[in-house]
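Notes to accompany the following structure.
Heads up, one of the protein chains got dropped from this complex, but the rest are sitting where they should.
Labels for the chains are A and B, by order of writing; each one numbers its residues from 1.
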Amino acid sequence: MREITLSQAVNEALAEEMRRDETVFIIGEDVAEAGTPFKVLSGLVEEFGTARVVDTPIAEPGFMGIAVGAAMTGSRPVVDLMFGDFIFLIMDQLCNQAAKTHYMSGGKLSVPLVLRTNLGATRRSAAQHSQSLHALVAHIPGLKVALPSSAYEAKGLMKTAIRDNNPVVIFEDKLMYQEKAGVPDEEYLIPFGVANVKREGTDITLIATSSMVQVAEKAAEILAAEGISAEVIDPRTIVPLDEAALIKSVKKTSRAIVIDEGHQSYGVTSEIASRLNEKAFYHLDAPVLRMGAMDVPVPFSPALEDLTVPTPEGVAANARKLVAGEMLDGEMIHAA
Amino acid sequence: MPHDVIMPALGMAQDTGLIVSWLKKPGDAVKTGDALMEVETDKAVMEVEALADGFLAAVSAEAGDHVPVGQVVAVIAETADAASTAVPASNSGAAEPDEALAARGDTSSDTLPSGAEIIMPALGMAQDTGLIVAWRKQPGDPVAASDVLLEVETDKSVMEVEAGHDGFVAAILADAQQAVPVGSVIAIISAEKPENAVARSHKSAPADDGEASGNAVAKAPPIAAEKPRTAGVPASGGRILASPKTRRLAMEKGLDLNLLVENGVPQPYHVSDLKLLETLTPSDKTAGAIPAPASAGSLPMHIGARIAASGCDEFIAWLAEDGDIRLEPRLIWLRFAAAAFREAAGLGDMPLIVETRTVRKTDGRFADADRSRLSKPLSDAGDELPSIVLRDLSGSPITAATGSAPDAPVLTVCREREDYAVSLDYRAGQLDEDQAIEFVTGFVDRLGEPLRHLL
Partner (left out) sequence: MSTSKTKNSAQASAKHNAEDFLRMYRQMVRIRTFEDNANQLYLSAKMPGLTHMYSGEEAVAVGICEALRVTDKITSTHRGHGHCVAKGAEFKEMFCELLGKEEGYCRGKGGSMHIADQSNGNLGANAIVGGSMGIATGAAFTAKLLGKDDVTVCFFGDGATAQGLMYEVMNMAALWNLPIIYACENNGYSEYTKTAEIAAGSITGRAEAFGIEAHTVDGQDVLAVNSLTEQLVERCRKGEGPFFMELMTYRYHGHHVGDINREYYRSKDEEKDWRENKDPITQFARHLTSEGIATEEELEAMQAEIKADATAAVEYALKAKYPDASEVDMHVYAA
């Protein structure tokens, strides 16, 4: 299979869907000739023109609002939000308008839009360009949330998102834009709410999202060398969540660590751990552990920033303790 | 039809309005928009306007009265003649008495005396119901408008509600100590002395029949209260730190975690500790071997019972004829055994595996057999260890059997002419005596009267 970057995969998904459906358009800051700062959209304006690859002023609430109205009236906008951190600027349009319109109208109106944005620290960008805020939107009923973990997922989930009749927020990890993965030539879609077992194992389940899937896979390698068999599962979408697959795996292994780059408190890791506790309690041989980003604003200094996100060594160390049946005192390990 | 003049809800947090003065007198001609009275609320005085043309009539509250919001204080009659006999439109009831009552949450179809309706007032901000502390008047009593009719408790304070109308108590529609939704009609005051004054309890209306006050029904439907569940582990002494899975497996295998404590194994316990525990438990894996007397946890116990087979036989025949469901009797007993065990052991929603055996072989293992319908196939529990074993010897000449129950309690059913002989063999560590007796009793009860327990 050919290998392409995550950036190319997203670009292909958008181009294919725009060719297929003329109501699809892209709107955001510097999306046309500039192709965004990450160059994900390069070439699209040449094919589809400025009417469908629409550069806006720097006015996030404004273009988000326009996208909501366009979606309600027959268009399928793909909103490009340059950094996930800017989601705070568009909260009213996303959470009060887009998320609630279908429900408040008793099902008469719908808002088929995609909000493309990103997450992920360790780009040395400091606290306002490094956050992973997907838990905030996952908290709001009416929104769907996808977290691609590779180029393959990025393409398949994007195409599904564009065809979905609800507001979908896709968070790409900005460190992964240049990472390659096998992506088939032929068209494919990845359904929402279907988790992917990346690696099978019997001793512990590592549930990981977005770039943390790679962290979990590396941790599983470390553990395998020690004779511990770890299963790695990527939920791919956190709303809807493939709860059944996660529970099935944990019933098999009796232990789990949930790894996600959002802040640990009140986050995705807490939510998933809580569901496992509720629905697989009598199958647990150890507490379900959460590993999220530290509850601090992301620091600028590399010496500090790297301490804030889970690492393969940290995951492996915690897994080792769980499998050994050690008492945990609640202190999380973020880095080895 | 006359139009009601209602004490309006004006402020955000207003319960009553004070009538400062009437600007029109009974019998006066009024036009839509004319100021009828001045009302003081939230420290502001405002005029209440007429909403219809006509003649003011049936003024039931005077200047100086504090009137609950929503209460009718007068009517506007269409003609001067009608004004002399007018009653509030919502009370007249002539055209559609049932609907008018239904709209206020009373679905009873018997006729009520006509007259002014007294409504449970909305007094607090977040108040859905008011508790009637006491009625000060009885059905048939004469009342004056300013007489206290009842006491109502809301938001922790008790207040007196005045009759608001001169006349007679024609009906009392709620009992003292009854909580009644705000807006419900709780009494009727008639102008004439009633022949048969009515007294009865308040009946709530179903939520979807168009009750008048939207606020009162905007609540979520009540959720049936869950019965408190007892812990799932029968017979354990002291508090032991063990993972949930360890506890479950220990229970299923009839292992006692106390033995680990006694042997000095450090806590917390995990599944891996069960291997050691199994060696500590004096268990007799070989059927027929004499049980070791060492530990109380391994003492074999036996309970026997007998019940007429006719109940179960008739039920199975009925299922086949009327329901077209043909089942091995064993598969019905399986459900009874699971239900009785779940109840006796206080398992709540925990998974429950039952193994069935016949004369020669193990028949199957089923998960939560008591939670599946008769017409649905049972879910196969695969290799999971059973919590109890059901042994069906009804097809054999055996009429009684006692076993060693090494892994789990064994419930044996034998047929003896017109009876079933039921026995339970278990070990002291698997169940305590009360649970065992409750289990057998529960099972035999079900066997005797299957319909009562299934339907």
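By definition in this document, a residue touches a chain if its C-beta (ideal position, glycine included) is under 8 Å from a C-beta of that chain, and two chains touch if they have at least 3 such contacts.
Everything numeric in this text was worked out from a predicted model, so none of it was measured.
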Left-out chain, listing which of the shown chains it touches: A, B
Residue touching the undisplayed chain, where the options are A:His102, A:Arg236 or A:Arg255: A:His102
Among A:Asn11, A:Thr36, A:Thr56 or A:Thr237, the residue in touch with the chain that has been omitted: A:Thr56
Candidates A:Ser75, A:Gln131, A:Ser149 or A:Ser270 - the one touching the absent chain: A:Ser75
Hidden partner interface residues of chain B, rising order: 6, 8-12, 41-44, 46, 51, 69-70, 99, 103, 122, 183, 207-210, 212-215, 217-218, 220-221
Absent-chain interface as seen on chain A, which is shown: 22-23, 25, 51-52, 56-57, 59, 61-75, 77, 92-93, 96-97, 101-110, 112, 141-142, 144, 165-166
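Just so it is clear, only the chains that are shown with their structure count from here on.
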Separation of mean Cα positions, chain B and chain A [Å, integer]: 43
Residues of chain B that touch chain A when the two form their complex: 243-248, 268, 270-272, 350-351
Touching residues on chain A, where the partner in the complex is chain B: 254, 281-286, 325, 327
